[in-house]
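What you see is the complex with one protein chain gone and the rest in place.
Right after this comes chain A.
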Amino acid sequence: MAPEVNEIKTAHHLYAVEMIDITKRFPGVLANDRVTLRVKAGEIHAIVGENGAGKSTLMNQLYGLYHPDSGEIRIFGEQKRFHGPRDAIRAGIGMVHQHFMLVDTLTVAENVVLGSEPVKGLNFDLNRAREEVRKLSEAYGLYVDIDAKIEDIPVGMQQRVEIIKTLYRGANIIILDEPTAVLTPQEVEELFEIMRNLKKSGKTILFISHKLNEVMEISDRITVMRGGRVTAELITKETNEREIARAMVGRDVVLKLDKPPHKAKDVVLEVRNLWVKDNRHLNAVRGVSFQVRAGEVVGIAGVAGNGQTELVEAITGLRKVENGEIIFLGKNVAGAHPRQLREMGMSHIAEDRLKYALIKPFPAYYNAILGRHYKTPFASGAFLNHREIKRFTAELMEEFDVRPRIIEHLGGNFSGGNQQKLVVGREIKAHPKFMVVAQPTRGLDVGAIEFIHRQILRMREQDVAILLISMELEEIFSLSDRILVMYEGQIMGEVRPEETTVEEVGLMMAGKRLEEIRGGKK
């Protein structure tokens, strides 16, 4: 890479952002412990760190959503006190949150201007709003459908709307909190292109990510956090993934696990010619058949939105089966109730943890027993057995390293990664025979990913049948015994990871059948 010189100075000051000695405490948690962060004007500055390290908390203070208990914030050298986002916006700061802050029922244009609407007389000037959005969208290559409602557009576009929102308010400093966690690899590339454009026009960007390869690709400098503190400040060009990982976790991380050979046993789940419809009543799964055996991991690869979600929902009893059979332990369970399936030994790590896996206002100890709350030892008759529930939760949190280790902590107040560990722990501790694992490491840090991967392989060794759905090819390759590739609701082919290449799987993900690819080679 050619050495980048910042010709465009947003201001004469060297640092766009200085957060000095910031401390922030939540009940029972020291989220930021005398953190100091310095971001140069015009750079892309990455912030990495384990789940719960305090990254989002730090950014929320920069955006005025939380107030530091102590410490100082300077923007272009000027000391600031933000009483709310309005003050931060005025100081030229914009933030794209980890969980998007969009109003689903309003249009793209309305969402962008909300809070600083153009007016004509007494009326809200929708046409000018649309015009402004169109201009910004063209200037920075942020393609959006201006008049669509948020609930009707894909995640990638929602994110672009969030970025336009910050630009519309004249942001010079843009915070992106885990923007890539929900994107497909293709969308990530588009986002990076946008980030480069923004940098070229003099914007300063704070970028949070758990994916070290992304950090290496896009950032200029890196601040590493662990347990609420800064553990390293690195210059991207002078470091590598291994060094960052060590600073994050405090030990060497195995970035790639090796998978011991293990013999698959009897068929536990068989899907025969399955058809499932999506919410719009279109066929999302179109005649899918496969088997999963005890002690093997079957991975389903594919670009998001090719029927994986509907397939999982059909298997786990959350969605109606239009046609076909799902044979679980020798019994056709198409249309069975989720509780019946759980009773039979199925467990499910859901893709969308906030929607299906976790109840935000419930304490950890209720979240930890959901799905088994009505059974001994957690209940006797109609009553919950709180002593046992709490003991079990403490054990789970210890075993799966859920932090903070407070059983009363509310589900919604755990950091994203720790929510996931709680859910994974709950599902594994149900001692299933068959497990559906969807996007298990979305939003997790490298240490947590290693941990969860180890758990999945441990289950495999204990002869649990595992169906893994993931958009991360690396994850699919390192865990699966067999890989199925889904495209538009159909399976394009089945391959073994040691006998295929990423390119071949990539071609199938784009809609080529295995026979066509291999046939073409001869």
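Rule of thumb we're sticking to: a contact is a pair of C-beta atoms (placed from the backbone, for glycine too) under 8 Å apart; a residue touches a chain by one contact, two chains touch by 3 or more; residues count from 1.
Just so it is clear, contacts and distances are computed from a predicted model.
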Given the options "Ribulose bisphosphate carboxylase small subunit", "Thiol reductant ABC exporter subunit CydD", "Extracellular solute-binding protein" or "ABC transporter permease", which would UniProt use as the protein name of the unshown chain?
"ABC transporter permease"
Identified contact with the non-displayed chain, of A:Leu14, A:Leu30, A:Leu65 or A:Met344
A:Leu65
Residue, one of A:Ile44, A:Ile89, A:Val288 or A:Met509, that touches the chain absent here
A:Ile89
So which of A:Leu14, A:Leu106 or A:Met344 would be touching the chain we can't see?
A:Leu106
Missing-chain contacts mapped onto chain A
26, 63, 65-67, 84-86, 89, 95, 97, 101-106, 110-111, 114-117, 119, 122-124, 165
